[in-house]
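Contents: one structure, followed by commentary.
Complex shown without one protein chain; remaining protein chains in place.
To keep things simple, chains are lettered A and B as they appear, and every chain counts its residues starting from 1.
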Amino acid sequence: MTSLHNAQQQADSGYNFAYLDEQSKRMIRRGLLKAVAIPGYQVPFAGREMPLPYGWGTGGMQLTAAILGRDDVLKVIDQGADDTTNAVSIRRFFGRTAGVATTLRTPEATVIQTRHRIPETPLSADQIMVYQVPIPEPLRFIEPSESETRTMHALGDYGVMHVKLYEDIATFGHIATSYAYPVTVDDNYVMDPSPIPKFDNPKLHMSPALMLFGAGREKRLYAVPPYTRVESLDFEDHPFEVQSWEHNCAICGSADSYLDELIVDDAGSKQFVCSDTDYCLQRRDQQLSGEGAQ
Amino acid sequence: MVQAHSSEWLQAAFSDPVLDAQLSFRTALKALAEPGLVQTMDRALELDSLQPATYALCLSFLDGDTPLWLAPRFDTPMIRANLAFHCGCPIVAEREMALFGLLDESELLDLSDFDNGSERYPDQSCTLLVQLSSLDNGPQLRWRGPGIKDVQAVELPVPAGFWAQRKARSNFPRGLDVFFAAGEHVMGLPRSTHVLHNNHEEAA
Partner (left out) sequence: MYVAVKGGERAIDNAHALLAKKRRGATDIPELTVDQVREQMPFAVSRVMSEGSLYDPQLAALAIKQAAGDLMEAIFLLRAYRTTLPRFASSMPIDTSAMQLSRRISATFKDLPGGQLLGPTYDYTHRLLDFALLAEGEQPGPEIDPQAAIEKCPRVLDFLVDEGLMSRDGDSSAAVPDITREPLEFPANRAQRLQALARGDEGFLLALSYSTQRGYGRNHPFAGEIRIGELEVWIEPEELDFAVPLGDIEVTECEMVNQFIGGKGIEAQFTRGYGLAFGYAERKAMGMALVDRALRAEEFGEEVQGPAQQEEFVLAHCDNVEAAGFVSHLKLPHYVDFQSELELIRKLRAQPGSQQEQTP
């Protein structure tokens, strides 16, 4: 860990540590406590403007800013990759404003801010996942009114959600939701797991890591504590199942990770590679060192 | 308002207000996310009868937006002056108005007036900060629920009547969330935790 601490950058002194002022942090922190105490419930909070546009991760950034400390090691991913422009931009922001150590390695990180993926490498206790959430309300596309959806959550009235999923089955023969697939948290609230592919939903169930979700524009935050039951909605005759590929990763050969599809030539030929760049790289490194040892 | 003469009561709070608040909050977050486990919270000194962990909770949570109810034992000029100066939290006489309550063990037998939120806004409930003499050597109970892998054995020295009070105020998602503090240690008890007495469930 020494090398990581050496990698700490000097924080910009023009702003408070991690950008947000202390009162804003306290407000978000109090909200996070309630979010943890009521798993899956969306806590309203007075989201602040961040110097990045709404929709680009301001909710996740506010949570990260509120929890981040000097000894944290931050990893930021977008689409599973550390080197996508948005991930680079956010990682750079906290490098500048908090001077924290950053990493690309999942096991080294204490805080992982993510957009759209959960790492393939199993998470551990003492890690916190921070999810960027665009629309936190799983019922929003069925019922646009916040007053109504809040009442539905209060009554545990999720019939409309089941009706919607069943209509999919009637129309398409399958549930036509492949990402942001709704889950039930600890048998109570129905929750939007953020737009992760449903492939990642099982990773939420009984995870040793704390999961925090931040929606900046919608001004909501919510949480799944460690070791919490998280079940994807389904039906007895149409059980939940995750995506699978006929291919393995073209780089590391992984047969069980989430794959990105690349179009590699004008003829539309396809290649499939791991979406989790760190996972893929570690596998590749292991293979290479294995080959080198032989 | 800080009284003119209250400056003589003032003591130092966090030595690094930004980082100590962050560390204390993270400890509190962990305590609430992993109910029943003892966490170390040692970033503050004691203040009058407030032990270090209790005071650190106050310093990290409270500000002008958080009305606080103060148990009589803690309602001293020194504690009032320091909370007013370092946190700026309004201190309220009515429990119903409080977003935070600062309690000692003698207050645990009546929690009826603290706000436990509403069905629509269960987050708008009071958080109780309870200072005990220790966090162990009480009767063993087993906790279950989010944040606990299987079952967590806990030996909090609190009167049996507290559990009845907690149950009476619990109707998930409504409920009271509690931090227990002793010395430099803290333990979280969110409303989502089920507390088992002998083999049957007591709290919802």
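Keep this in mind: a contact is a pair of C-beta atoms (placed from the backbone, for glycine too) under 8 Å apart; a residue touches a chain by one contact, two chains touch by 3 or more.
All values reported here derive from a predicted model rather than from experimental measurement.
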### Full-complex contact with the absent chain, from A:45, A:94 or A:189
A:45
### Task
Based on the whole complex, identify which of A:173, A:239 or A:268 touches the chain you can't see.
A:173
#### Entry: Contact set of chain A toward the excluded chain (per top definition)
15-16, 19, 21, 24, 44-51, 53-56, 58, 78-81, 83-86, 88-89, 92, 115-117, 134, 144-147, 172-174, 176, 178-180, 195-199, 217, 219, 243, 245, 258-263, 275
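Everything below uses one rule, namely that only the chains that are shown with their structure count from here on.
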### Summary
Taking each chain's centre as the mean of its CA atoms, chain A sits from chain B at a distance in Å of 30
### Query
Where on chain B does chain A make contact in their complex?
17-19, 21-23, 25-26, 28-30, 32-34, 60-61, 63, 65-66, 118-123, 125, 127, 145-149, 172-173, 175, 177, 190-192
### Task
Spell out the part of chain A that touches chain B in their complex, as residue ranges.
16-17, 22-23, 25-27, 29-39, 41, 43-44, 66-70, 150-151, 153-155, 186, 188-189, 206, 208, 210, 223-229
